[in-house]
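Removed: one protein chain of the complex. Kept in place: all other protein chains.
Order as written gives the chain letters A, B and C; numbering starts at 1 within each chain.
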Amino acid sequence: MTDVVELDIAHLRIAYGRVPAVWDVSLRVRSGEVVALLGSNGAGKSTTAKTVAGILPASGGEIRLAGQSILNRPSHEIVERGISLVPEGRLVFPEMTVLENLQLGASARRVASRIQQNLDYVFELFPRLGERSKQNAGSLSGGEQQMLAIGRGLMSSPRIIILDEPSLGLMPKLVLSLFDLIGKIRDAGVGVLLVEQNVFQSLNIADRAYVIQKGTLWREGAGDELLRDPEIRQAFLGM
Amino acid sequence: MSIRMNRRTLLASAAGGVLALPFTSRGRAVAQAAKTVVLGGSIPLTGAAAETGMNVFAGYKTLVKFINEELKGFDVGGERVTFELNMIDDASEAQRATTLIQRQIDEGIEFFLGSFSSQIVLPTAAITERAGKVMVQTGGGSDQIFSQGFQSVFGMYPRASRSVYPAVDAFLSMDPKPQSAVVIYTNDPFSRLQADGVTAYIKEQGMNLLETYSLPAEVTDVSGVLASIRELKPDVALCVTHDQNSQLITAQMAATNTNVKGLFQVLGPATENYRKSLGNKADDIFAVTSWSEDMKYGDDIVGTAKDFANYYRKVETRPLVFHVVNGAQCIMIYMRAMQAAGSLEPMAVRDAIKGLDIMTFGGPIQFMPEGDGHPVKMGLKIAQVQKGELKVVFPKEVAAASAIWPMTPWDAR
Amino acid sequence: MHVFLQTLLDGLMLGGLYALAASGFSLIFGVMGILNLAHGAFLVLGAYVGLQISQSLSIEPILTLPAVVVVLFAAGALFQRYLVQLTVDRGGLVASLLVTFGVSLIIHDLLAHFYGPGSRTIVSSYAYSRIEFGGLVIGLSRLVPLVVSIVLILALHFMLARSRLGREMRAASQQIVAARLCGINVRRVFALTFGIASAYAGVAGVLVGTVLPFSPNSETYWTISAFVVVVLGGAKSPAGTLLGGLLLGILNTMTAQFISPLFTSTVMFLVLVLMLLVRPQGILGHAAGATR
Partner (left out) sequence: MTGLDRLDLRSKITGNIGAWIAVGVIALVVMAAAPAILTPFQMRVGMSIFFSAGLAVAWGLLGGYAGYYSFGHTAFLGIGAFTGALLSNYLHAVSPLVVFGLSILAAVAVCGVLAALIAYPVLRLRHSYFAIVMLGIAYVAAEVINNFDWFQGSIGIVVPQVVPRGMRPEMFFYYALLAAAAICVVVTALLVSGRVGYALMTIREDEDTAKMLGIATERYKILAFVVSAMLTSLVGVVYAFSIGFITTGAVFRTDFSLNMIVCSLIGGIGTIVGPVFGAIILTVLTQVVLADALSFRLATTGALIVIIVLLAPSGVLGLVRGAAARIRQ
């Protein structure tokens, strides 16, 4: 992946019915960088992620990938263009095997010829999934399901992958290896948009970060810069 | 809040206005009643009884057309009278039928034709009776209709419990005489009454009734019944079943080679679909009909049975079955009764119908005091399918062919 | 013993018909959670299409199946794409009940208008042929549907288990959001599901027509019997549908033989109710189904 691609979100507005959830959010993610999208519960982070992936409709603003608008396009088309969302709560297919889950991750036409290659890559990242490939996904532990969900998201060879609350419900040890893994994905040239409540660790790994509150952008900057921001420290880290 | 309420009431009254529109546009029938007599009534054109409903309707239409166009009407008390049909589709639903019959009564219609199936005929007849109107119907034969004390409701058939007697009589006239019988019936009001009547009659006539089988309205398989028949080996089987079940019974009898000397089915063989789809398997099966076009019936208005058939085929496309003829006869009854009464006053016409004793292209007409058809004169005739055609074989006086007895075994066809 | 075996055999034959008739209904319910009240109407429509083609070309009814499949597939897929999907988007699954009911009325009425309300049958050359062995009788007209039914249901099973489309159908049924995030065009999958299910209904219709008389009114019966089969066998697997259908067939003939033909429907509905109360997920079904 030599060419650098950019996801560009500008002045995004999203409403549930008549209730607006996101007022004005703008952010950018490039391939090969980790960008964190932070904020407290209900700030509109997940809503933004789902809208980028085409699961929720936007009511205004613009989303571009590599210069082309993907605003309110059908979700399968967005996957085809190279964006993959690993949803909050994992959402694996419980009554299908690990292998089938991963195969489904490669539903995009673009990767039809690369399924085996991507499978090998995912099994290399997560050896545990390889061991359990014939097992039903519903029988995996929470951590394993999270690996499966990320693995499935990688199966479509995304240029930008959005991870929605990947650390939620994981044991602290697993959280560490998760952030380790995120680094590996970035190093493979993929852009990572990390939607997290775990502010400290996210800022540690993120190249840049955005903080939203009540549906609007509140702060943006380099990860370590924001980590030193006293207001952020007070709001999220309790220091 | 008060604004909201106002808007609500405003909307309600607007809706009320829209609802009232259809009501006010009615009432045209009354104005032109001077020479055109409107015949009202409901008929099932959709729903379970639609097939027969359409046949009866075709009969009504044919004779009305004949009277209006060929005869240019008829004289009643020095006035030229023509008919106008005003039928509605009741979808075999009682509430719809009663509501719409009421509308016709309100519009001033005084003469009614009947629907099909007793669950509609009885409630609608109660309304016309109470309003002092007349009903002549060919679709309700349940005994209950004729035990209500109605004075102005007439049915074209003997009441249900007596209507299948001729089938037993026909079998008993065969040589060699059958000794044993089974009865298969659909468990619905009309068939049930017919079956109860005929089982009693079979025993009364000294035949050995081996078994009765009761079927639900929707049957998918009668192999069990047929296995039992193969075991019991009755001489004759009488099916008091609907078209669909009759067809299934015959097909499965043929497929499993279940043979009897005589197979009789109340409904089914009279329809073209039945004979077409079963082909030569339909041959030799006995059925009821009240009519066939080669019968020696006739009058000086329409002509012979054959004349009616010819005219019918000119104006209608549906196959000619006896329900059509009975429908047409209802119109004939009104015409003859109005002529006899010399009046269009409903009660006078009603009394004239009670006194009718006439011959028509469809056979003799005479009603019992309770309003049901004379069991002999208007009784059903027994026909047999012979080379795909329905031929009357009993009673002998009106027979067009002699019966094939015993019927050809299935495998020999 | 002989009577019992014969009844069992008759039940299996009838059951094949029930199973095939229910397979499309079960597929739609399993994948989309939609109770397609127009299912029986599609089945009867298939019967009329088969009747029309076999009569006008004077060919064996079974040879009309490819054409029936094409027509019904298109009808079902378009129905889903332009009506059912829109309804579910706007009013949810419950609204789809109404729309499918409305469409069943329309199909019913149009068939009655063009073909008349009377009952029809499709005549096959083997309608009165039979096989006899050891005193047992099997009508060929009933054996053929059983064989076709087993073959087609197995095909459906392998399609679901092995093919890419089958995998996508299962994915959409288990986790619709995740399926979309995987890049599956769920609308396309649903339209194909409806198309396949309707094609199965059409084939079942032709076979029903060669065995039983049918009329536009028959649609209600086939929708309801599909309900019963799904409840008996569970909605999530073709194997369950086959089992449910065969059970219903055997139940039907056994009741007719050993209780009374009158009580076949009574027993059928009683079993429906009891099964739902005791094991709502069907004999082979999944516990997750109970809250659908």
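Everything below uses one rule, namely that a residue touches a chain if its C-beta (ideal position, glycine included) is under 8 Å from a C-beta of that chain, and two chains touch if they have at least 3 such contacts.
Since we're looking at a predicted model, the values are computed, not measured.
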{"item": "Candidates B:106, B:272 or B:370 - the one touching the absent chain", "value": "B:106"}
{"item": "Which residue of B:76, B:91, B:202 or B:332 touches the chain not shown here", "value": "B:91"}
{"item": "Option from C:8, C:78 or C:95 whose C-beta touches the chain left out", "value": "C:95"}
{"item": "On subunit C, residues whose C-beta touches the chain left out of the figure", "value": "29, 33, 35, 83, 86-87, 90-91, 93-95, 97-99, 101-106, 108-110, 112-113, 220, 224, 227-228, 231, 262-263, 265-266, 269-270, 272-273, 276-277, 280, 289-292"}
{"item": "Chain not shown, touching residues in subunit B", "value": "1, 4-5, 7-8, 11, 15, 19, 22-23, 45-46, 48, 87-89, 91, 93-96, 98-100, 102-103, 105-106, 118-119, 122-123, 126-127, 130, 142, 144, 148, 187-189, 192-193, 214, 216"}
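Following the convention adopted for this analysis, only the chains that are shown with their structure count from here on.
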{"item": "Most remote chain, CA-based centroid, reference being subunit B", "value": "A"}
{"item": "Distance between the centres, which are taken as Cα means, of subunit C and subunit A, whole angstrom", "value": "42"}
{"item": "Centre distance in Å when subunit A and subunit B are each reduced to the mean of their C-alpha atoms", "value": "73"}
{"item": "Numbers and ranges of subunit C residues touching at least 2 other chains", "value": "none"}
{"item": "Residues of subunit B that touch subunit C when the two form their complex", "value": "46-48, 50-51, 54, 187, 213-216, 218-225, 227, 243-244, 247-248, 251-252, 254-257, 271, 273, 277-279, 281, 410"}
{"item": "Complex interface listing, subunit A residues touching subunit C", "value": "53-55, 74-76, 79-80, 84-87, 91-96, 100, 103-105, 107-108, 152-153, 156"}
{"item": "Of all residues in subunit C, those that touch subunit B in their complex", "value": "3, 6-7, 10, 14, 17, 109, 112, 116-123, 127-130, 137, 139, 141-142, 212-213, 215, 217, 221, 252-253, 256-257, 260-266"}
